[in-house]
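Working notes, structure below.
The complex is shown incomplete by one protein chain, all other protein chains being positioned as in the whole.
Let's look at chain A:
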Amino acid sequence: MFNVRARPSFGKPIANSGDVKQDLGRYPHRLSFYDTPPQDDVTVEDFETFAIDRLRVLAEIESSLIRNRTQEELRLVTLAQSKKYLPLGANSASGMDKNAERSKDRIAERRKDNISHFVLRLAFCRSEELRRRFVKAETTLFKIRYADDDTVERQGFLDSIKLNWEKVDEEEKKDANIKAGLQAQGDYLRKADYVGDTFYKTPWTQVPELVERRKVFLWQGWAYVPSREQSTLVFQEFQTRLEHALEMTAKALPRLDEDDRLIPVLEHLSRGFMAGVPSEYAGPEDDFGETISADMIDDLSSKHFPLCMRNLHDRLRKDRHLKHFGRLQYTLFLKALGVSVEEAVVFWRKAYGGSMTDDKFNKEYKYNIRHSYGLEGKRANYPAKSCQTILTSNQPGPTESHGCPYRHFSPENLQLTLSATYGIPASEQMEIMAAVKGQHYHIACTRAFELTHAKYGVKKGEGLGTANGATETVSHPNRYAARSRELEKEMADRVKAKPAVEVKLDGEDVVME
């Protein structure tokens, strides 16, 4: 068994180490990598309530992540929610007179933590999407608990898990390449006395996240991780083990000799998690009473499309071609807008024009359009890309035009584009550019929406409309387009209802008295 050893400490003396033995049975540490599933009997009721309690905590974490709460807010919210539904105390909490009883409480808490985790594993191992979200939420929970843990107990936990890292000795640090590398890494990160830290080396594959962000020095396949980044190693390990375990569970699930009582519970749990945060755009509530034909897209584009789609459309018109990810982003957007597959094929065929032979189009492009509509290959109904996807995945390469203009254009080009496509004068671009600088790309886009829809009476700060006191900002290109079309329709209805008001039609601009 593990011993929570008291290290020669500088801080507070360790309470009750040595003299009073705590027997915490199978759960010696507050933190857990969840390596061993529960072995004892669990009632169906516990099975469900434990899981629902844990789900409450995880759902809160997930919604915080999506709402972009700060780390501190996330921590506080999560700890509050945990205290309510999934309390988990440390070994050395106060009130040590009733040791035996406290141990019993600790064991009960940790048992609940353990059981609920394994139940949710069963519920969320079924699809790639669920697995990904579960891992993300669980890892975040683990991180928060880790940071919250008592230093001594955390050390005890770390000693108990076997990790693949080794301490870098002074001899090695004197090696010319390594010395220079660590020095340069410290300079790059702008941390004084970086070299003086204790380093652990581990195969770089253990810390892909640190490597990707160039946070560690790499040499001969080893990542030199400073002790302050040690937690990253632990988190990575937690995540890797959980991902692996979920895949194993998914494989084992069909062969599970299952009791009919559990499957409905599991189904119910996974559905609840899915419903929590809608991640895909569900389609416009109103189809605007018209079908969109290929010829209408030019017009719609100039009136209703967000800048990312306008840019793709204009590039397509200018170059008579778009690169792969640009085509994908635009096709899926048009699909969600309500363009049928037949019309989409017509649209793209015309867009390429004579620069491409029919043969080439049919062979190389038509398939991809039909694939996006779920008519080829694995016939998946691909959702249109949300702002989050556009911003974070498949960054545009040097000659590509997809992505989010607010993020992927240089400020000068963005300003030019804003005035050229939307006619927003430089004097009004200040706020947009400020939002871009602060990396609030959706705010920038929302502001552009407000400016370009001022003619429909949209005022600053109203965004895409208000519901329950909250202003809706742009989170999906199709939502942007749908709202824009809604506004146009409302305006048209109002004009129809009040024919007495004089309406001057001046190109696209509708001017009201």
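The working rule: a contact is a pair of C-beta atoms (placed from the backbone, for glycine too) under 8 Å apart; a residue touches a chain by one contact, two chains touch by 3 or more; residues count from 1.
Everything below uses one rule, namely that contacts and distances are computed from a predicted model.
The chain that is not shown carries the UniProt protein name "DNA primase", picked from "Dynactin subunit 4", "ER membrane protein complex subunit 2", "Mediator of RNA polymerase II transcription subunit 18" or "DNA primase". Within the complete assembly, A:Trp204 is the residue of A:Tyr27, A:Trp204 or A:Phe238 that touches the hidden chain. Screening A:Trp165, A:Trp222, A:Phe305 or A:Tyr330 against the full complex identifies A:Trp222 as the residue touching the chain left out. Annotation: of A:Arg213, A:Lys459 or A:Lys496, A:Arg213 touches the absent chain (contact as defined above).
Against the chain not displayed here, chain A makes contact via residues 177, 180-181, 184-185, 187-190, 203-205, 208-209, 211-214, 217-222, 311, 363, 394-403, 405, 408-410, 412-414, 417.
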